[in-house]
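Have a look at the structure below, then the notes.
One protein chain is absent from this view; the other protein chains keep their places.
Coming up: chain A.
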Amino acid sequence: MSASWISPPTRTELIENLVSGVDRYNPSNVGILEDYLYHQIRSQEYDCLANLAILKLYQFNSDLYNPDVVVNILIKALGASPLPDFNLCISLLDERSPNATLDEPDPLPALLPVLHGLHHLLYRCRFPAFWRAYRSDQLESLRDNYTVECAGFEDSIREVVIRAVKSTFTRIGTDRLGLYLDLDSPEELQAYVDKLGWTFNSEGTVVSIPPNPDNQIEAVVVQESIKLPQLTKVISQAARP
């Protein structure tokens, strides 16, 4: 999974060269990377390193700074939880001079605490609380201005949920799963669960999750295994006349 994080299969060669080469520092390339971000937003792709390259350019060239891009990057990074992507992005947001020349007031200072809060809820697996916060009136502007544009944002959060549930449960109550996934209507949940290949029990109250390496537990007694190379010294000594 890490390989696809370092270099997603959807990344083009042009972007690869920018991300891996010295050209990533060239301010005139910021447009290409920003376009790529909007492409990710439209087509449900995700490329953390390319997005970090944008933030890096902003870090060095404060005149390039575009708060909408930053917010979008952070929104995309939310879906990567529990990987540290969100924190990595925040790490690159340097101090900004107070009178940065922007046409409109900078929305980032107001949105950052909100995004921080959402990320914290996700990282701590407080999924129902996340959905409550996300659907609250205070976050209307975030929804209307940003996440609505981000194709499959809610599904990307659901994937975070699925990752956590899949590794923790063998069976989970249908109501609970619905709450975590924010899928209230039985039909929606049914469709989603079917898509995952998970199964309901006959009463429809419990969902079974197929076995995977993380939800199979076994009390293992680890025995040492001695490999031949460890014995070479001893054997060669023994062979000596």
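Convention: a contact is a pair of C-beta atoms (placed from the backbone, for glycine too) under 8 Å apart; a residue touches a chain by one contact, two chains touch by 3 or more; residues count from 1.
The definition used in the following text is that contacts and distances are computed from a predicted model.
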Chain left out of the displayed complex - its UniProt protein name, from "Eukaryotic translation initiation factor 3 subunit L", "phosphatidylinositol N-acetylglucosaminyltransferase", "Anaphase-promoting complex subunit 4 WD40 domain-containing protein" or "ubiquitinyl hydrolase 1": "Eukaryotic translation initiation factor 3 subunit L"
Touching the absent chain when the full complex is considered, from A:Asn17, A:Ser43 or A:Thr168: A:Thr168
Chain A residues touching the omitted chain (full complex): 1-3, 6, 20, 22, 25, 48-49, 52, 56, 59-60, 62, 82, 84, 87-88, 90-95, 97-99, 109-110, 112-113, 116, 120, 123-128, 164-165, 167-173, 176, 206, 213-227, 229-231, 233-235, 237-238, 240
